[in-house]
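Here's the structure we're looking at; comments come further down.
As you look at this complex, bear in mind that one protein chain is not there, while each of the others sits in place.
Read from first to last, the chains carry the letters A and B; within each, the first residue is number 1.
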Amino acid sequence: MDLPSSDLAVPTYYVVATAEASSNLARYDGVRYGHRSTQATTPVEMMTLSRSEGFGPEVKRRILLGTFVLSAGYADAYYVRALRARSKILSEHLAALEKVDMILTPTVPTPAFKAGEKISDPLQLYLEDIFTIPANLAGLPALSVPCGKSQHLPVGFHLVGAPLSEKKLLAASRVFEAAHPYRHQQAPL
Amino acid sequence: MAKGFDIDHLAKLARLQLSAEEKALYSNQLNQVLTYFETLARADLPPAANVAQVIEESALRADIPGQSLGAEAVTKIAPASRDGQISVPRVVDDES
Partner (left out) sequence: MSESSWEIVIGLEVHVQLRTRTKVFASVPWGFGEEPNEQVDPVVLGLPGTLPVVNRAAVEQAILFGLVVEATIPERCAWDRKNYFYPDNPKNYQLTQKDFPVTLGGQVEIELPGPSRNVMGEHKMIRLHHAHLEEDVGKLSHSGSGSLVDYNRAGVPLLEIVTEPDLRSAAEAAAFLNALVAMLTQAGVADCDMEKGQLRCDANVSVRRRGDTQLGTRTETKNLNSISGVRDCIQYEAARQIRELEEGRKITQETRGWNAVNARGYVLRDKEDAHDYRYFPDPDIPTLKISRATVERLQKLVPERPFHRQRRYMEKLGLPYTATSVLIADKALADWFEAAVAAYPQNPSGIANWVANDLLRDLSAATSAPDAFSEPSVAKVSLADCRIKPVQLAGLVKITDEGVISKQQAKEVFAEMFRTGQDAGEIVNAKGLRQNSDAGELEKIIQEVIADPAVAKSIAEYRAGNEKAINALKGPIMKRTQGKANPAMIDQLLRKHLG
């Protein structure tokens, strides 16, 4: 089984996801509902201040990134290429799933990091998603199953199946969980 | 792959007001992320994206009227309203 485009998954996902987010979140402008800044005298100012006051740093960062990858002169290099990469990732997964029933990986590459630890390093934050992103991009069913501890923290594995193979994925995880009941374990707080 | 974003232009397009510190921070982070995205530029990709999802006409909605929220509900959640309408600072012709 071979998934040569795995290294494209994270950049592809973050181009597509931030592009969509920048547009999806445009409705939070203080006009119809939600927070409206009291400082504004024009509609542009009202929208700008309401959004700047209301959104947190990660949301602003994603909106800026998504706005950039869709902007004139850059959309072809980023957004359109990401859609093409997404097609490639899908076809590679479909080919692989012809040969195997499901694909097993860790759910995340490292045990849970501390709250707020990676917020200033978006790249490291985004790379945490490297194993779960391909299924999301390809529109394939996937699930995560608790499977023990690493460095005293609970970890899980991730199963990806062919389209409409949810039943098979659930059956496999049920068999595993019956033999290895990790689901009640908790992290030390 | 061309990076060369203009943080002021992006902020204006996205309707965000950024402080000098925020501009420096986001510029730095965007540069870092976009450098990583360069794997996309080098990748050998299919010439066009496949249409992943196609629906048939049976998935369309019949033209049968449903419920309206009504002006009262609209103005109740609006930050400011008058006479059943949402009020905003005065819009001048094509200000966008």
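The rule we apply is simple: a contact is a pair of C-beta atoms (placed from the backbone, for glycine too) under 8 Å apart; a residue touches a chain by one contact, two chains touch by 3 or more.
Since this is a predicted model, take the numbers as computed values, not measurements.
Undergrad: By the document's own contact criterion, which visible chains does the hidden chain reach in the full complex?
TA: The chain that is not shown touches these displayed chains: A, B.
Undergrad: From the list A:T12, A:S37, A:T67 or A:T132, pick the residue that touches the absent chain.
TA: A:T67
Undergrad: Return the single residue from A:V44, A:V59, A:L104 or A:I130 that touches the missing chain.
TA: Going through A:V44, A:V59, A:L104 or A:I130 one by one, A:V44 is the residue touching the chain not shown.
Undergrad: For chain A, which positions touch the chain that isn't shown here?
TA: 19-20, 22-23, 26-27, 29, 31-33, 43-44, 47, 67, 70-72, 75, 79, 83
Undergrad: Name every residue on chain B in touch with the hidden partner chain.
TA: 13, 15, 51, 53-57, 59-71, 74-75, 82-91, 93-94, 96
We take it that only the chains that are shown with their structure count from here on.
Undergrad: Please tell me the distance, in whole Å, between the geometric centres of chain A and chain B computed from their C-alpha atoms.
TA: Each chain's C-alpha centroid was found; their separation is 18 Å.
Undergrad: What residues of chain A sit close enough to touch chain B in their complex?
TA: It is residues 5, 7-8, 10-12, 14-15, 22, 26, 29-36, 40-49, 51-52, 55, 60-61, 63-65, 67-68, 71, 73-74, 77-78, 80-88, 90-91, 122-123, 126, 139 of chain A that touch chain B.
Undergrad: Which of the residues in chain B end up touching chain A in this complex?
TA: Chain B residues touching chain A: 1-2, 5, 7, 9-11, 13-18, 22, 26, 29-30, 32-34, 36-37, 39-41, 43, 45-50, 52-53, 74, 77-80, 86, 88-92, 95-96.
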